[in-house]
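Here the complex is missing one protein chain, while the rest keep their positions.
Think of it as A, B and C in the order they're written, each chain with its own count starting at 1.
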Amino acid sequence: MKLHEYQAKQVFADAGLPVPDSKLAASVDEVVEAAENVGYPVAIKAQVQVGGRGKAGGIELVDDEEEAREAADRILGMDLKGLHVDRVLVEAAVDFVNELYVGVTMDRNEGKPVAMVSTKGGVDIESVAEETPEAISRVHVDPSFGMHPFQARKAVYDAGVERDVAMDVASVLTTLYQLWDDKDSTDIEVNPVMITSDREVVCADAVMNIDDDALFRHADLQEMEEEGDSSQDDLEAKADEYGFDYVRLSGNTGIIGNGAGLVMTTLDLVDYYGGEPANFLDIGGGAKASRVANALDMVFSDENVDSVVFNIFGGITRGDEVAKGINEALESFEEIPKPVVVRLAGTNAEEGMEILNTDLVTVEKTLEDAVQRAVEYADTEADK
Amino acid sequence: MKLHEYQAKQVFADAGLPVPDSKLAASVDEVVEAAENVGYPVAIKAQVQVGGRGKAGGIELVDDEEEAREAADRILGMDLKGLHVDRVLVEAAVDFVNELYVGVTMDRNEGKPVAMVSTKGGVDIESVAEETPEAISRVHVDPSFGMHPFQARKAVYDAGVERDVAMDVASVLTTLYQLWDDKDSTDIEVNPVMITSDREVVCADAVMNIDDDALFRHADLQEMEEEGDSSQDDLEAKADEYGFDYVRLSGNTGIIGNGAGLVMTTLDLVDYYGGEPANFLDIGGGAKASRVANALDMVFSDENVDSVVFNIFGGITRGDEVAKGINEALESFEEIPKPVVVRLAGTNAEEGMEILNTDLVTVEKTLEDAVQRAVEYADTEADK
Amino acid sequence: MSILVDDDTRVVVQGITGGEGKFHTQQMVDYGTNVVAGAVPGKGGQDVDGIPVYDTVSQAVEEEEADASVVFVPPAFAADAMFEALDTDLDLVVAITEGVPQQDMARVYKRLSETDTHLVGPNCPGLITPGEAKLGILPGNIFSSGNVGLVSRSGTLTYQVVDSLTQRGIGQTTAVGIGGDPIIGTDFIGALDLFEQDPDTDAVVMCGEIGGEDEEEAAAFIGEQMDTPVAGFIAGRTAPPGKRMGHAGAIVSGSGTGTAESKISALQDAGVPVGDTPEEVADNVEDLL
Partner (left out) sequence: MSILVDDDTRVVVQGITGGEGKFHTQQMVDYGTNVVAGAVPGKGGQDVDGIPVYDTVSQAVEEEEADASVVFVPPAFAADAMFEALDTDLDLVVAITEGVPQQDMARVYKRLSETDTHLVGPNCPGLITPGEAKLGILPGNIFSSGNVGLVSRSGTLTYQVVDSLTQRGIGQTTAVGIGGDPIIGTDFIGALDLFEQDPDTDAVVMCGEIGGEDEEEAAAFIGEQMDTPVAGFIAGRTAPPGKRMGHAGAIVSGSGTGTAESKISALQDAGVPVGDTPEEVADNVEDLL
């Protein structure tokens, strides 16, 4: 789960981090009211979850009401990298002389959180990491101890943060680590942390991702998730509702399978045999008939899809349940929307084959054959 | 710092531990009022910090007002192992069928906290530890991780706590550990944890000691310390005020020195040469003249003292400061109350010797001589 | 021979009284696994199909001399179950549970480094030594005893590859599903090292996927320290950068490492043939033997 900037800022403010005054607004009038409350100049920032909002025109700095109206009118309702902007954050502009990067993430190779500080803030940190890795100081934290105060200082001093603000930046990092830890965050970062001309330290942006597997212990964040979902794509919203791991892609061969590795392999084979995957959809382990039916419903909802390959290797997932689900879903149609190729193997695959209504689907015995057949169908359908 | 029972019970209640209803009372009328509030039967418990209050008559169970008045009248104002009882806790009596022991302390040999549970609660746990050590289950906790839930369960199941109350007892232990950790406790224990006939778990007693070195980060506990000091002995109160490590003993040779090991050695030598130490008083490292004067004042305040040996080996403590302090203290008397023997060595000992007013004290060059002389003086004085 | 588990392995099942725990215990027993105890707080003294249940893992270990555990405990309690297992002197802990919070696992991982125990998982199908024992949820019937070791980050992909092997008459010493989570116990190198030391393993199949740098590190290990030949497979060649696909691990960061290309070329540089399809992997194994 990725928090919106306005949500993350709220979490930050509650933790005592220095964030600029701000207000959420959903209309031009609300923007003007918020701007007056906060005090000009303000930044008007589109609340959609994509990187590079600024470059894409989703952030504007305005000095007065006229400019605010103009900017609000332009940003509200705009399409930002495929997402609809329906809310903006109106935030007091910060008069800064310096921009830093401060963040905490999980280093999966070390199995430990890592805190990072760089004086090259305000720009894409991935580019900094690639071009001048030495410009980012990194401190690994032992999760059994948590971050020691000296580690925050070390990260800050090693990054070369100026001494007069170093302890304040270390304090921001300490709090960020605490939030990362308390909120089961996977990544938390502020880019930029601004140093003002008065040598104040301000968190001007706020990125906070939460471990979905840990959401069960954070009622407050669950609420935020529900409230923040407005700008999600329809199919993704549906996948969330059904509880699928789903990614929409640009091709026309729909793919359903069990287990991330096997589904990815199916995608790879579609590509290998000259097709183009329309999606990644993992129904997970031990799926019952209804879940299988939901998966078919999802894939058929994608208008790009010209054929579907259903690849199940049963472990805890049982072939008979899968077959039942396929029958259920397809029998509800007067006409099958798109051709479906099924390959069942593993637990209860034979039982599944006996149940499966082979009038409605094409059955293949091997994964390779099933994928080739689906690609073939997709080509034929696309030519129609 | 040792919390009074009523203070520890408050801390427990705030942490959500199950404690009986109770009220503090300082007069017979208050006891009766409290008992009515809490509901009979109640236990009336003297709030003094000694072990074995019950056996010494400091706890009484009463069923009605008449009994309550009688008990309150007897207990309030009584002398309990040398301490004056001026407050009692009036607490709802618990109808129990079983008594357990649950505690957390620091195992200094392991450098780790250890949680302990025993089904032999309600009696002196030290005796249990000596006679049937297997009746106490012990689980060491890694302080970097804190106590894992499984460790609380393990301690409880290994102790043989009945299964129907085991998880509740484990939960008490988990909370006790959390308090131990949060409050910088050195020892926390409940003896007994009572199991009622309804299979409820109740913390019937509460012992909680706090690390004096960590009090600086616990404003709430500092307040309790000030409020709870009423039943302290006069000399100990004075020592607290001066910030000395002081223990009053039963002999007549007063002892002042710097450093616990050296002071203990001085005590041992007094004993070795046939005398009896009147006290342990460590002025600590780097003491200034005024602190030295205070130490002399303390020892003279003890009417058992017949002579004083002042033994300083200077490291950070400077002999000249010590000499100044001794002069200051003794010059304020018209007549020196008791003979004082001084031995100065180490840093600035020679300078000290030059300053020291040898009309007022006896100087010895070695520790052994100084102690022997002080014992001799004490004997002479005692014979007077 | 085999790695990690065999006929003699004495298994305690943590969470044996739960739905999954009960079902898969039965499956494991049916396969021939020596399940000697269960451990569920508060359920001590009961039994599940004749298997005695204890309140704590340490009691189960003491009373039944268990040397391995399988964890079927809900995600919220899985880390505690792993800590409990690691607190005894078990040789092996297999955590099946999916959805263990990442920070819980980071703490478990630290604890693991203080012990000599092998942890497999979490979020893994477990491991199997065909004909001897399986610890986990793998479908036993597709495996056959033989001389090829298998290590994989993905469950069902493992089955796919094993199926291809078995159908060609190539059996397995041991197959280990190490799990696809960002933080796991035994990783590729850990499993490869064990296979290298196993005299009966003549070749190893390693199934990786995009995300992280484990496959790259494993490639270096294979190149420098293994004599046993390895055949590779990498899932996720077509995954677009920045998209998360199922496994928390299966995310491509967009930088140099972690991509399928990076992993495949690292393996190829280490002399590992990487198949384009599961069938091609089986072909490569045939060639290596």
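Simple rule for what comes next: a contact is a pair of C-beta atoms (placed from the backbone, for glycine too) under 8 Å apart; a residue touches a chain by one contact, two chains touch by 3 or more.
Treat the numbers as computed from the prediction; the structure is a model and nothing was measured.
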Fill in the blank from the handout: The omitted chain touches A, B
Problem - Contact residue for the chain not shown (choose from B:Glu30, B:Asp86 or B:Asp142) - result: B:Asp142
Problem - Options B:Asn294, B:Asn327 or B:Thr347, residue touching the unrepresented chain - result: B:Thr347
Practice task
Quick one: say which of B:Pro20, B:Pro277 or B:Gly352 touches the chain that got left out.
Solution key: B:Pro277
Fill in the blank from the handout: Where A:Tyr157, A:Phe216, A:Tyr242 or A:Tyr273 are the choices, the one touching the absent chain is A:Tyr157
Practice task
Provide the residue numbers of subunit A that touch the chain removed from this figure.
Solution key: 145, 148-151, 153-154, 157-158, 163, 166-167
Exercise for the section: Extract the touching residues of subunit B with respect to the undisplayed chain. Expected result: 106, 108-109, 111-113, 126, 129-130, 142-144, 181, 184, 186, 211, 213-214, 216-217, 245, 247, 249, 257-265, 267-272, 277, 280, 282, 285, 313-316, 345-347, 366-368
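Just so it is clear, only the chains that are shown with their structure count from here on.
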Problem - For subunit A paired with subunit B, centre-to-centre distance based on mean C-alpha positions, whole Å - result: 57
Completion exercise
Note: subunit A residues in touch with at least two other chains are 142, 144
Handout entry: Shared-contact residues (touching 2 or more other chains) in subunit C
Key = 107, 111
